[in-house]
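What you see is the complex with one protein chain gone and the rest in place.
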Amino acid sequence: MRIVAKGLKYSYDPKAKFKSDALKGVDLVIEEGDFLGIIGRTGSGKSTFIQHLNGLLPVQKDGGTLLVGDYDLSFVNKKAKKSFKDLRKKVGMVFQYPEYQLFAETVFSDVAFGLKNFSPNLSEEEVEDRVRTAINAVGLNYFEVKDKSPFDLSGGQKRRVAIAGVIVNKPEVLVLDEPVAGLDPKGKDEFMSLLHYLKKEFVKTIVIVSHDMDLVCENCNKVAVFADGKVVKHGVPKDVFSSAIEMQNLGLELPLTVYLTALLQERGINIDSDLTVDGFINAVISAKNGGGL
Amino acid sequence: MREVTFGQYYPVSSFVHKMDARIKILLTIAYIVAVFLVKEFYFLGYAIATLFLLLACIFARVPIIKILKSIKAILFFVIFSSVLQIFFNESGNTILEWEFIKITDIGLYKAGFITLRIVLIVMGTSLLTLTTTPVELADGIESLLSPLKLIKFPAHEFALIMSIALRYIPTLMDETDRIIKAQKARGADFESGNIFKRAKALIPILIPLLIGSFRRADELADAMEARCYTGAKGRTKYKKQRITYRDILGLLAVALVLFGICATNGWVNPNWLIVLPI
Partner (left out) sequence: MSIIKAQNLTYYYDKNSRALSDVNIEIEKGSFVAIIGHNGSGKSTLARLFNGLLTPTLGTVTVNGLDTRDKKNHFQIRKTVGVVFQNPDNQLVASIVEDDVAFGMENIGLPRDEMLKRVDYVLNTVGMSNFKTATPSRLSGGQKQRVAIAGVLAIMPEVLILDESTAMLDPVGRDEVMSVVKKLNKERGITVIHITHYMDEIVDADRVIVLSDGKVVLKGTPQEIFAQKNRLVSLGLNVPLSTEISTRLDTCGVKIDKQILTKEDLGEALCALLQKA
């Protein structure tokens, strides 16, 4: 599913005299297969934007156009009430601290909740099959956890259950808001590996919103920078982070590799890498050896 | 996050806004008593109360439309009670008779009288909430209830509960919004189906909300205890409520209304006035 936003605008209070718009004309194309990182300061419109992708926030009148795959989410008229059910099945959304949205008596029924909503005609066996696949996919042992109360699990496990509850619907796009917030270093690494695994095996596109520049630089193939309700930069990390000064002007920290590359360049040393940690280390080693020869 | 305005507080600075909350609460009560005192069909008393409300509105810099809007909430109740008066009153001269329905002039008077009474009371009370923040109200109520501590009424705890509830309403509204969205994203449907189905659809919202609130309460209790909270004993107060000339003027105005209404009721002997050294 290709996602195309053109001139997307949104205001939380459209009737207010001095309206402060959350989105002021977002232009962004998310290609199928992207692992997109959305960055920007708090209040730059990141969360508002992603809630448009599955219709949780409808496009407003004169609010621009939004195409998600074959779905045209643009405003038509007040009465044309759109059914977003099909769309929401295909665009899975995981909010910040998703473990706080668990509610069912068992892990099984919590994961099955979305599936039963979206696909009410599935047989018992099919439901069980899908739930088992989803729970195993997020790295939990199905038989160990399926009958447990989700509230008896550890924080990290709860978050995985919440992800399973979205994956179970076989979405094509997975959107996550601050997915690693509150996790310890090991939990964070494991969670990012999980996302890469899910991208390989289960979903086509992943969009994450994060404040962690190093994490975005390391894991995403594309980056979109939000500032004041607009996308001010979009592309591969190398291009987006190319101007250290521009990033600082936007009030954003630099990923470490970008900081180091910029500092070295200032001193007349050019290090060319894809800005991942591995890439950067290799580039330094070859620069060192190359210079030595 | 979105801004949540709670209650109907109208944020301007005015004479009435600056009055002491305790005095405003007491004056509102006195005003309600005055309206109740108006004798049946002595509409002049209501005219005095209306005039007072108009003046109070001007001094409060609150648009009259805001006060009129407060009636909307009780419109059904007003209509219902008027209808009762009109249709079930037997006495008086008949104006209209049809089948078993009989409308009399007294019935109409009574309906008008009661409607005015309710409307005046509601408008007066809404003036209080329009000009006093919920926090000030809570503090005012605590202060007014504090004499009840003598009979072991937990006035401090009562006020603390109110102010914490006020503090957490916006937070819980945000949280509810988040949970609703999260469950919608998982295909939950809150808009279709019969009442039973819709009630059942609320479970995925209510349970996380409840668990979240317990977690919050637990953490807040720890935070309060860590900040040396041990109950009302030995506590001092940061907020000080002060009586100013505004409050005195307010008191005088309401006293005048009470007096005026008593006078229109014919309860004031004109001879008393002569005794006053003018």
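For this structure, a couple of remarks:
Order of writing sets the labels: A and B. Residues in every chain begin at 1.
Simple rule for what comes next: a residue touches a chain if its C-beta (ideal position, glycine included) is under 8 Å from a C-beta of that chain, and two chains touch if they have at least 3 such contacts.
Everything quoted here is computed from the prediction, not taken from an experiment.
Across A:Asp72, A:Glu105, A:Glu126 or A:Asp184, the residue that sits in touch with the chain not pictured is A:Asp184. The chain that is not drawn here is touched, among residues B:Ile95, B:Ala223 or B:Ile243, by B:Ala223.
Considering A:Lys15, A:Lys200 or A:Arg267, the position touching the chain not shown turns out to be A:Arg267 (whole complex). When the missing chain is restored to the complex, the residue among B:Lys18, B:Lys149, B:Arg167 or B:Arg198 that touches it is B:Arg167. Contact residues of chain A toward the unshown chain are 41-42, 154-156, 181-187, 189, 211, 214, 251, 253, 256, 259-260, 263-264, 267, 269, 271, 277, 280-281, 284-285, 287-288, 290-292. What chain B contributes to its contact with the hidden chain is residues 1, 3-4, 134-135, 163-164, 166-167, 170-171, 174, 215-216, 219-220, 222-230, 234-240.
Everything that follows uses one rule, which is that only the chains that are shown with their structure count from here on.
Rounded to a whole number, the gap between the C-alpha centres of chain A and chain B is 46 angstrom.
Every residue of chain A that touches chain B in the complex is listed here, in rising order: 12-13, 51, 54, 56, 85, 88-89, 92-93, 95, 98, 100-104, 113-114, 117-118, 151, 165-166, 169. Of all the residues in chain B, the ones that touch chain A in their complex are 2-3, 178-179, 181-189, 203-204, 207-208, 211-212.
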